[in-house]
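After the structure tokens below, expect a handful of questions from me.
Excluded from the complex is one protein chain; the other protein chains are retained at their positions.
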């Protein structure tokens, strides 16, 4: 099925919603923020996610996973987005597994897929080098060095880097092709600078100075390493879009709840046609967003060759809708929407950060035009 | 004064509004349309405009004009836009006079400015060659030929061409520079094909095949012919923007009138907050548009070097606002807005055509970015 | 019979009975068969194709056989549709009788009414039009003024309807008429079937900003409507109309959403593209890209809603959301078509038959958000029925 969840996915959604609303409500993010948590997410929660079996959705059974596919991963990410849960789920269970499945050697799969399925490791992706996502502008270089490589470069906005066991780094090899490398964040020459961002996450900027890598650091299990790299980005976009859709939905629900209860000049503001029309319009935008997100995820599962267009479109739409839903949420809340006491502002902040990651709506529109041949 | 009309301009506006509402109400355009008028405008009305002294606003007194400037021309064009008056005012009294003032030789000024002031001639501009306005993509060529030139090229959307006494043609000379030429539409090798357009005007496509021109056809009164050509376009944009603003204003007024009188489910639809907010938003857009149009016109009069940015911005904004005002007008009218019986549809059609001429909102935005250095 | 067996049989029958020329794509309005007393077939094949299909009841596959239908199950009807599509077979008959009156008759009609009116619809012998709106009433059917006075076995109908599509070509009209003068607004309206072949009924075409249109004004001047041709109870008209409006909505959306010119094709037609296919205007390109995204999203949403329906999840008031999005999107698409065509798009009348088509389509699209319930009304419905927001 393309859009409707199958029974397993429905059960997964219900359990995910139940678990996260209890184990990591929005207050959990507030605590990480106020404690200035150095990593930005809870390892304890990560462990419990593994116990729920979520970390293995993209890992095949041979490597200890349940292999439910991107559609199921999206179900979990949507609930993560609803609760603003900070976790390495996207970077590890989705992008980590995807990278290994797409470009990993058998040895690398052996080494890491079981750990991912078991929630025993955290992956972080060192991809972008510019202020805005740009998958072609990669200057990081890995030059042959004996049997291994020497890595140099500077990366931006590496999500979950401060809590990562493995860095997956995009760098150009001598043939100028972009390849992915598995790098130990503790290795000599790796310098991580944490950046506390507006959404209370802690991505890092990372400098790689003459970092020595052994030969097996190169992920060369794919026929075409750049195709694998791009497909990885598609998977990341679809996953991030699913999370953004959850964020948008919850921002909308919270706001509807609020205006239904709010009175002004003695009448419920929910009766004002001006607000009603905007809310109805927003509902339509959310429906459009949901369709694109589902389509992108199931396309990754069933027609990967079609994924680029749908993933770019889904990420662009999810970015635009999540930001709109949260912005309208603040406006409809009025003054209290501006206070840190209410959650709606946190949704607005997260929509901005998650929207930027792997390309915002402008980037996505450009991709859609390019992929459509105009 | 930059924005406020001076006394002369106020008197001019009042007399223009009075005259046009009587001499060429919207029904006049309907008649031209239904009669399939071959020229698309009324020469008789053109003569009366001259009697009112409108045709000389950009002609100095030495050549029989009143030299009131672009600001005054804009006042007249705004009223022309309100009544959807079809006339050669923009192409002759504004662009024609501007071209002569900017690039005309003394002899050319002597020959044509008095005729323009007297309303005894009609100018049409053969500029664009592509489907969308593009002032750089000029392939028409005028090559030296004895003491004169031989002109070849194909032009699109030459407004008022079927009623024109003079064609001003933009063509490249041997030095590859764009120059303006005065061409007799009846000359051998000139082939005009009328195009009845959606706004019931009759622009023409024109082919120039080995058209022989005498040396004095070249408008070489300017130091820099291309600068003159571009400044002419700025003047045209400001004028067209002023007309569009008038069209937008009238579409808005007509619509407000209508919804105030219209009842649905027993209540005036003008009480619906949904419509009220859209109308109020539109009012704001009209205010913004007015400011840009006035600024563009007075800048042409007082700081021509600043004109390019303001004229591009004004044309872009006027295009967007006029189309929005008419589209909202149709929607707020409901079913009757779709009938030919009501005028609002004619405003929507005119906004599209006038919006396209010399660059729509997308073109203008590109210009603004370029002129702003980004 | 199993579905597969049915499919085989159907395929064979279509292969044997669908004339070659009826397997060619529709080129123009003229290729559509509307039927009716005054219908002149575009070709013998069109006539033959209608007769053969009508004989099997496949002009209205799911209607009961006793009323001229095919008596097919939902699944069988779907198979028939697929098989027709497979060979590109045209629809043998389109009409408001099939789309709108039929469903209403099946739901609200008596046996006698069904027996009298459904078969002629199925055979394309009677063409119907719809008479709801009135001047100054718009979507507000409550303030209808066309009234019918009971006189022994019939109503005397007086008043005027507007936006009655193809009324000038129709044989009968189903109309909302105020029959219960003193009943509260919503309960005073009845649903009457009126024979237009009588002196008391006349029509006048309406000219639109997009040019000629199928719409007419229809006038009732002491027109007669037999009480036995009143559908449902006296005063039940409003309920029946609401039931039908949802059908109409679906129609407009699919029309709005699919097919037709798009800005990229338009730009290629007008030459506004670079060698590499890029749109020449970079800013227009951005606007088109965002349209493409919403187009993909809407297309996906239509499929999702259908998939959900197949899984028993009703569309309900979300139909209003689809109608709103689809029509607004279609307007935007037409606006960008015009921008991509530039001066070419402004052409209204020229040498060629299809000159001005883009402009007409662009203007016609403005009606999408008005007909079948305005966008404002759709938003009201979504706010109240989907989002459960309170009324003022």
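Should a chain be cited, it is by its letter among A, B and C, assigned in written order, with residues numbered from 1 in that chain.
Throughout what follows, a residue touches a chain if its C-beta (ideal position, glycine included) is under 8 Å from a C-beta of that chain, and two chains touch if they have at least 3 such contacts.
Keep in mind that this is a model prediction, so the values were computed, not measured.
Interface residues of subunit B with the unshown chain, by the touch rule above, are 1-4, 256, 259-260, 267-268, 270-273, 276-277, 279-281, 283-284, 287-292, 294-295, 309-310, 313, 316-317, 361-362, 364-366, 368-369, 372-374. Where subunit C meets the missing chain, the touching residues are 282-283, 285-287, 289, 392. By the touch criterion stated above, the residues of subunit A touching the omitted chain are 128, 130-134, 156-157, 195-200, 203, 262-266, 272, 274-275, 323, 327, 330-331, 334-335, 337-341, 345-346, 348-349, 352-353, 356, 360, 362-363, 365-366.
To be clear about the criterion, only the chains that are shown with their structure count from here on.
Distance between chain centres (mean CA atoms), subunit A to subunit B: 51 Å. One simple way to say how far apart two chains are is to compare their mean CA positions; for subunit A and subunit C this gives 44 Å. Between the Cα centres of subunit B and subunit C there is a gap of 41 Å.
Counting partner chains per residue, subunit B shows two or more touched chains at residues 272, 274. Touching two or more other chains at once are residues 376, 379 of subunit C.
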